[in-house]
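A protein chain is absent from this complex, but the other protein chains hold their places.
Naming follows writing order (A and B), and every chain is counted from residue 1.
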Amino acid sequence: MDNSKGHDDLTKSELHVCLDGFEGPLDLLLSLAKSQKVDLKKLQLGILADQFLNYLRDQRYKFKLESAGDCLVMAAWLTLLKSQLIIPEDELEKDDSEKINELITLRLQRLVKIREKATWLFDRPQFLQNFFPSYIYRDKKVIKEHFLIVPLGDILKSYLAIVDKKNYTVPIDANEEYLFLDKAISFIDQKVKGSNVSVSFSNLVKEVHALSGINAKRCAATIFCGILEYTKIGEIQIKQSNIFASLELTRIRNVYKV
Amino acid sequence: MSNKNAERVLEALLFTSSEPLPLKDLEKNLPDNVDVESVIEKLQKHYETRGVNLKRVGNSIVLRTAKDLDHLFLTKKVTRRNISRAARETLAIIAYHQPVTKLEIEEIRGVSVGSGTIDLLMDLEWIKFGKRKSSPGRPITFQITDKFLDYFDLSSTKDLPGVKELKDLGLSVKKLNQK
Partner (left out) sequence: MSNKNAERVLEALLFTSSEPLPLKDLEKNLPDNVDVESVIEKLQKHYETRGVNLKRVGNSIVLRTAKDLDHLFLTKKVTRRNISRAARETLAIIAYHQPVTKLEIEEIRGVSVGSGTIDLLMDLEWIKFGKRKSSPGRPITFQITDKFLDYFDLSSTKDLPGVKELKDLGLSVKKLNQK
């Protein structure tokens, strides 16, 4: 059935875990939430926030850099939530905390659901366990050509193998840090699409530069590409009052998706 | 070709194949005037009560031994592979949310997809590449395969319980920001 032994070791060793025994902040949060033994919708987020932050404090030296970010975002959310629970005054911010509350609950619910489904799937009757294929011998006659089965993955990997062998250099200097397009896109998504007012391009660049420490020109180039992607699908509008004036980005509302 | 003979042709093809055969390929072996669907239906009915059953898996057809006879094949059972939790969950996400991008999978699990996970699922031929999404960056998507359906004794994604419920929980948390 397969020739892919050794895979499991690979997946295990390369799990991006930032926390001992937990697969990321969401996993940790979920197991903390379960200890409250209540409906996910009625979570005591204050308690949860404390638990989460304490855990992080204990584990901080074990962080893997790439996922530390996720944990910190989660920590920041929870801290904000907690502070809102103590002083629920400002209307606007309260709105924010409700959103975050809702968001965390939703993400936890979703994770619980998908875990259930994964368990359900692997509990099912399985091929080569409960039912078996034909091994009827075909008298040395091989099946007709259009039943040939070649997985696309094999073809693609062949290509990857050649490119690897040839040492085709992807024109990126490994020593330098680059802002990748997907990162830029998710940043724009947060900043511009989540906002009702216009955002200036140069501020965006400054912010990313400050956050990531990546060369500002590179940030500018990638963010600009990201914005173009969004304008292409008509979700963001760019305005510039005159030459060399700052670029103002606004979300286009009422985008009707077909 | 009579319908009876069409049945025989499909029977011969299916009996000698250990893998699901795509409907469109089966069709090529029948004359144009034969409706492949009705032939399959007849065959399925015929095999319903027998030791070998005809199954639909997505757009393919396969014959498999009846599940209640699994005791006959103790020696043929393969040891179950130990599939990591990450891989199981990733597979479930792809099955429930297909077509789905890597980023979306990561969003649901709250961790990045480790290298090797997608590779494993691809090697098992449980997932395949789908179309690119029209969202920015045109990311590539993943879909499950007929082989996946066959492996888990499903005839289509409709057999997955609670698809709607999960879809309602949504894929993208971004929606919340736009409220």
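Here is the rule we go by: contacts are C-beta pairs under 8 Å (C-beta built on N, C-alpha and C of every residue); 3 or more make two chains touch, one makes a residue touch a chain.
Keep in mind it's a predicted model, so treat the numbers as computed, not measured.
Participant: If the hidden chain were put back, which of A:Val38, A:Ile136 or A:Leu228 would touch it?
Facilitator: Only one listed residue reaches the unshown chain, and that is A:Ile136.
Participant: Touching the hidden chain in the complete assembly: which of A:Ile155, A:Leu211 or A:Ala245 does that?
Facilitator: The one listed residue touching the chain not shown is A:Ile155.
Participant: In the whole complex, what residues of chain B lie against the chain that is missing from view?
Facilitator: 4, 7-13, 15-16, 29, 49-52, 63, 65-66, 69, 72-73, 76, 102, 113-119, 122-123, 128-129, 131-132, 140
Participant: Please give every residue of chain A in contact with the chain that is not shown.
Facilitator: On the side of chain A, residues 3-4, 6, 10, 14, 132-145, 148-150, 152-166, 168, 170 touch the unshown chain.
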